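Of the protein chains in this complex, one is absent; all others appear in place.
Up next is subunit A:
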Amino acid sequence: MATEEEGGLVFHPMDQFIVKPLFGGDVIHWYTPTNVTLWMFLTVLSISALLVLGTRGRAVVPTRVQSVAELAYGFVYKMVEDVAGKDGVKYFPYIMTLFMFIVFANFLGLIPMSFTTTSHIAVTAVMAMAVFLSVTILGFVLHGVSFLKLFWISAAPLPLRPILALIEVISYFVRPVSHSIRLAGNMMAGHAVIKVFAAFAAVAVISPLSVLAITAIYALEVLVSFIQAYVFAILTCVYLKDALHPHH
């Protein structure tokens, strides 16, 4: 089995991102269970295992699993408090959900032969659009029309303000694009690089070098997986802060 997989001299590095129906067939409807469905389900399952089962004991001296769950909770909580402010803490569950989902999807994608759900722009675009829409609606609900002051920077000299307003409006609407493609692009590129080196491993002369390179890049990918989830969550906090306090 293992030799058969490694013996595959020619495989395309992007083949790992193909969405396939789980139970055979070629046609994909919206209800067809695919490998994306499977790995998203596994993501949710492992998050539940960590956070629900891990903290079930509620021990004063936490077990290993419980302290990991507490660490994750404390990490995200502090991030929301620091970046979005005290009144942003109300929206902590949303950011915690986003962070845990992305971090687990990224880490599960690092298992060999698995599928990275966050490498698809369709997945990350839905998350980024959800953040964008909810933050925009929240801003208008909390501040009404004066939310538009976000684009009218009163600290700048008056002649500059219309130009700055134009730039601010453009950068505001570009947010969901960069927010989603950053995550998907990083995941896709990183996993494709691993697969490119894996293809070189079949050539006997450079095989040791290539295995070494895979190891190094794998370590880098573990780091990138975490940092991208962190960046996604922290940018959500920044956008949330803009909605809560639109006055610069």
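Quick note on the criterion: a contact is a pair of C-beta atoms (placed from the backbone, for glycine too) under 8 Å apart; a residue touches a chain by one contact, two chains touch by 3 or more; residues count from 1.
Note that in this section contacts and distances are computed from a predicted model.
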{"item": "\"Asp-tRNAAsn/Glu-tRNAGln amidotransferase A subunit\", \"RNA polymerase sigma factor\", \"ATP synthase subunit c\" or \"Spermidine/putrescine transport system permease protein\" - which is the UniProt name of the missing chain", "value": "\"ATP synthase subunit c\""}
{"item": "Options A:42, A:65 or A:83, residue touching the unrepresented chain", "value": "A:83"}
{"item": "Candidates A:50, A:164 or A:177 - the one touching the absent chain", "value": "A:177"}
{"item": "Those residues of subunit A which, in the complete complex, touch the missing chain", "value": "79, 82-83, 174, 177-178, 181-182, 185, 227, 230-231, 234-235, 238"}
